[in-house]
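Only one protein chain is missing from this complex, and each of the others stays in its spot.
Moving on to chain A:
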Amino acid sequence: MKDYGAALASADTVSVANSSDVVSARQMVRTLAQRSGMSLVHQTKLVTAASELGRNMLVYGGGGVVRAATITDAGRSGIYVAFEDQGPGIGDLDLALTDGWTSGSGMGLGLSGAKRLVDDFDIDTGPGGTTVRIVKWGR
C-alpha cells in the first residue's frame, strides 16, 4: 500500500479510550465519506471496517488514535484511515487474519472482515504497538 502519511497532516483525529469513542471515530469517518460523495454501500463498508478496527484497538491495544483524511491518487479520490495503538501487538498475524479466530470472545471476523470491506489494507505490528491503515476509493 502506498504511503499516505502526508495526508494525515490535515487529518481529523479521535482518541479512543472507551466504547463511545469508537462511535465518535465511526462518525468522523462517516462524515468524511459523505462529504466526498461516496456511495451509500461504500460508505457503509468503510464505516463498518472502521468500527471493527477501532474496537480491536480499544479491546486488544488498550486504546489509541484514529486519524482520517480524504486523499486523491491518479484522478480518483478516497478516504484514508489509520488506527494506531501502543498495545502488545499481534503475535501471529496470519492466525489473527484467519476467519473465525479470536483470542477473546469475539466472532474472529473483525480483522479479516475489515480487510474484505476496503480496497487497501496494511498492518504494521510489533511489541511496541499496532498500526492498521486502510483506504476505500470513491463511488
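Following the convention adopted for this analysis, contacts are C-beta pairs under 8 Å (C-beta built on N, C-alpha and C of every residue); 3 or more make two chains touch, one makes a residue touch a chain; residues count from 1.
The definition used in the following text is that contacts and distances are computed from a predicted model.
Can you pick, from "Pyruvate ferredoxin oxidoreductase alpha subunit", "ABC transporter ATP-binding protein", "FMN reductase" or "STAS domain-containing protein", the UniProt name of the chain not shown?
From the listed options "Pyruvate ferredoxin oxidoreductase alpha subunit", "ABC transporter ATP-binding protein", "FMN reductase" or "STAS domain-containing protein", the omitted chain resolves to "STAS domain-containing protein".
On chain A, where is the contact patch with the chain that was removed from view?
19, 23, 26, 30, 40-41, 43-45, 47-48, 51-52, 55, 99, 106-107, 109-110, 112-114, 116-117
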